[in-house]
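Sharing a structure here in structure tokens format.
Shown here: the complex without one of its protein chains, the others still in place.
Entry: chain A
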Amino acid sequence: MTLTRRNLLKIGAAASALPLLGSRAFAQGEPLKVGFIYVGTINDNGYNYAHNQGRLYLEEQLGDAVETTYVENVPEGPDCERVLRELAQQGNKLIFATSFGFGDSVIKVAQQFPDVKFEHATGYMKADNVGLYNARFYEGRAVCGTIAGHLSKTGKAGYIGSFPIPEVVMGINSFVLAARKVNPDFTIKPVYISTWNDPPKEADAARAMIDQGIDIIAQHTDGPAALQVVEERGAVGGFGQGADMSAFAPDAQLTSIIDHWGPHYVNSAKAVIDGTWVPGDTWEGLKEDVVQIGPYGPKVTEEVKAAAEAVRTGQIDGSFHIFTGPIKDNTGTERVPAGQTMTDAELLSMDWYVEGVEQPA
């Protein structure tokens, strides 16, 4: 090897990497540092609360083998990059970014820290050190929709969403497809409020719905505000999102979709410790116990409970898939022919509403 400037640089780079190698070998007994960032607060009693429960589950299962850190209320945008970079610099070797809007920042920061593994929840952009993980919430929505189809008196549900991203669109579609299997005239009205956490606005959206003849409310935002309004106004019911919210609406909560991220976090951390981690793209649901259905509320009769359980168990044993055709969109065009089931890729990019969804402006 001739001693050119380029080669010198290479040697220098290799030499500077040596201590890194050494420290890694030395660090065998040290715990794996795992970082989490949440878009909201861990006290939201919903989505972020559930991710944090997953983190606690990880600590409980792996004990001294892991050391976890979390940062809450991380805004989606440039600030997120800063937080991710700080976590990486603090020695976290596995970082979970738990909100859709963190995607761009994760990809950018992952390039700067090739030896750190990142996992992005509900996202779509992968890289050599960026894996994706998601939960099939739509399976839970199908159970909720079945209950709504049976119990709604007006046949109209409202759905409080944050932003019209595929994750939310898919949930609305799954809900109404299931409800229409029970009541073919069932319709749903999506209302987007452009935020994940503004409890007074969520509550007012619920009031606006109930005042206009909607008697079942599902929400994709992170807290129990809408459910409390359903309870207060005595409408038929609503659903807990992310966690069991029956403390807030003992009468009105028909059931809840519980996010149970713990098992996934344990598997990923183990893989990093064993050196077998690869950028995965997991999408687990009721079957893998990552999505759970909470206890049924007092308004859910035995008959309705049986129907809901049939949908739940059907999705666990694979005999039932809510996105099996024939499915028409809300303009009447057939999108999925009879007997065919939508692929995961199609679901993850879903940007159209099925029949029964009133097109939001």
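Please note the rule applied: a contact is a pair of C-beta atoms (placed from the backbone, for glycine too) under 8 Å apart; a residue touches a chain by one contact, two chains touch by 3 or more; residues count from 1.
Basically, contacts and distances are computed from a predicted model.
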| item | value |
| --- | --- |
| Chain left out of the displayed complex - its UniProt protein name, from "Tetrathionate response regulatory protein TtrR", "Ion-translocating oxidoreductase complex subunit G", "Sulfate adenylyltransferase subunit 2" or "ABC transporter permease" | "ABC transporter permease" |
| Among A:181, A:201 or A:299, the residue in touch with the chain that has been omitted | A:201 |
| Residue, one of A:43, A:112, A:301 or A:331, that touches the chain absent here | A:43 |
| Option touching the unshown chain, where A:124, A:192, A:320 or A:352 are the choices | A:192 |
| Selected from A:89, A:212, A:331 or A:349 as touching the chain missing from the view | A:212 |
| Residue of A:81, A:104 or A:232 touching the missing chain in the full complex | A:232 |
| Interface with the unshown chain - residue positions in chain A | 40-45, 49, 73, 158, 189, 191-195, 197-205, 207-209, 211-212, 214, 223-225, 228-229, 232, 247-248, 358, 360-361 |
